[in-house]
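Okay, handing you the structure first.
Rather than the whole complex, this shows some of its chains in their spots.
All chains are identified by letter, namely A and B, in their written order; residue positions are counted from 1 within each chain.
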Amino acid sequence: MSGGIRLGELAERVGGRVVGDPDAVIDGVATLEEAGPDQLSFLSNPRYRDAARRTRAGAILVKPGSGIEGPALLEVDEPYLALAKVLGLFHTDPPAVREVSSMAHVGRDVRLGNEVTVEPFAFIGDGVELGDRVTVGAGSVVGTDCRVGAGSILMPRVVLYPRTEIGRDCILHAGVVVGSDGFGFATSGGRHHKVPQLGKVVIEDDVELGANTTVDRGALGETVIGSGSKLDNLVMIAHGVTIGAGCLMAAQSGIAGSTQVGSNVTFAGQSGAAGHLKIADGTVVAAKTAVFASIDPGAFVAGTPAVDHRTWKRSQVLLKRLPDLRKEILELKRRVEQLEGLAAPEVGSTEEG
Amino acid sequence: MSGGIRLGELAERVGGRVVGDPDAVIDGVATLEEAGPDQLSFLSNPRYRDAARRTRAGAILVKPGSGIEGPALLEVDEPYLALAKVLGLFHTDPPAVREVSSMAHVGRDVRLGNEVTVEPFAFIGDGVELGDRVTVGAGSVVGTDCRVGAGSILMPRVVLYPRTEIGRDCILHAGVVVGSDGFGFATSGGRHHKVPQLGKVVIEDDVELGANTTVDRGALGETVIGSGSKLDNLVMIAHGVTIGAGCLMAAQSGIAGSTQVGSNVTFAGQSGAAGHLKIADGTVVAAKTAVFASIDPGAFVAGTPAVDHRTWKRSQVLLKRLPDLRKEILELKRRVEQLEGLAAPEVGSTEEG
């Protein structure tokens, strides 16, 4: 958007309040460190209060009562949400060319909605259905009989195995693989016999899958990612897993086979859950945690195996103090021996050495 | 397969015994929760006994002596193995079109077996040899002088670096990379000088590699994955590693450079081993474990660093009880002080505070 927007108008758009000159014109958004006098910045993480005090930004998106002085403020209850809106105002992508490239492969019985984009070297298998405004990026492969809902975007080099279903308004980043065979083998006499994986994957609406993330289909049942859930890069969802609505899974986390994850569950980076578990709605799993047992509602867990977060923290503190505990025990032993010596010969130590 | 199969006939095919009506006709397989009266289901994990009791399935594959009542039973010693066979009976893929796409690139001096499939946008480098019935999926890249054995399948978007050797009947899932450079640098004066990686990767027969898994080639020697080994998604095999026959490596596990893994070793999810180790035949490595030392035969290890699984479990229990141990020590100290007070002035405490 050229020409800038008055701070007062931005406040109206995001439902906020200006502290400062509402007629100041803002023509872009930048970080606290990089913003100049014509730009808006934001403070949502308290770690950056000092940077907010030093910023050259013309205005800052902050919560009311921030105590920040200097630049103009645009006070809103949810600065990060307001940032999302403001970025949408300033940065509108140029309208994409809507066409099916002649350098793509489009199979038989493919149904295309309106304004579909298929980039070069994309492969659309037989019987595929792509909704309105779907984009299939360069080099992506959409297997036989897949369905992709309206408005969804497959970035370059995504692979959907046959019969995968993607809902509306999803974003699948480059390198994502959906519908690959689950890791199912019947081991007999030391040999691992492949169990045919004939299920499928269903990704509901408004889901985002990060770069190189993989979601397996199961032998029989469905693997499901609930609507509004967001998965980061290099995440692994095994066969038969159900992820509820509104979950967040950070990078390199993974869920093993058949585990049922509730709604609004958070898995932080490099965490994981074993198979065949139930993880209740609203659970928060700390980074690097391994969940080995089902979890009741409202838990915040950490550690390997996962325990209540506070228990884990206390244990970690004491773990660091183990050498001290060891010393205290030795000191007590010395004192008990001294006492025993005074009381001798009535008291005999049973200690071996 | 249309028309269904008599339960008695299924029993013959899988070497089992019918408890119930052998003339009942089964026309498909489904999970315990989803199966209907014309479908077969299975119980191999005891966690699902309750689901087996409630199922509407016409029959269940179970071990003898399951105690399950209600539906007909198809008793077999290895229900999961029988499931693999039954799924093969019911679900036969339509015969693939065997052809080399005109939209693929095929280099010079390429030798193709019978009934080879090369899908659109696949790249077959010079000097490549593909055995009978090999499939190279859309967008896959087979580098110069690679060899792929009969019956092997490269799903879409697999990359084989030059000179990679793949055995017979392997399955490489989408996004797999085999033969990328090992992580080898000679650090001198703070700079990391690349050590040319000139070795190659050899994947033996009947190996499966999960989506987005990577296997590096080494500077000089070979990286080898033994026959019948199965690797899940997002697994990392570093340069110079040898994986024996019949191993299972679950998702997001990794083996560092030059480590030798024996046969029939299991690495559970998100586990790993450091470099230059020997992991003996039959070792089981629990989820999230980090192996930092070589392992003798028959071990089941857990933790970081990996120790015997029982030792790890006991330590974890006591770790949770550390706050209690701490309290016990404080209580003992109090009591010793009281005793010392009675014995005073003969006994003096040396405690600092």
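FYI, a residue touches a chain if its C-beta (ideal position, glycine included) is under 8 Å from a C-beta of that chain, and two chains touch if they have at least 3 such contacts.
Here the structure is a predicted model, which is why all the values come from computation and not from measurement.
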Of how many identical copies is the complete assembly built, when 2 are given in place?
-> 3
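By definition in this document, only the chains that are shown with their structure count from here on.
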Where the centres are mean C-alpha positions, what is the separation of chain A from chain B, in Å?
-> 24
The residues of chain B that touch chain A in their complex are 29-31, 33-34, 45, 47, 78, 80-81, 83-84, 87-88, 91, 101, 103, 119-121, 137-139, 155-157, 171, 173-175, 208, 210-212, 228, 230, 232-234, 246, 248, 250-252, 264, 269-270, 287-288, 303-304, 316, 319-320, 322-323, 325-326, 329, 332-333, 336, 339-340, 343, 346-347, 349-351
Hey, which residues of chain A end up touching chain B in the complex?
-> 105, 121, 123, 139, 141, 143, 157, 159, 161, 175, 177, 180-181, 183, 185-188, 190-196, 198, 212, 214, 216, 219-221, 234, 236, 238, 252, 254, 256, 270, 272, 274, 276, 290, 292, 304-305, 307, 311, 314-315, 318-319, 322, 325, 328-329, 331-332, 334-336, 338-339, 342
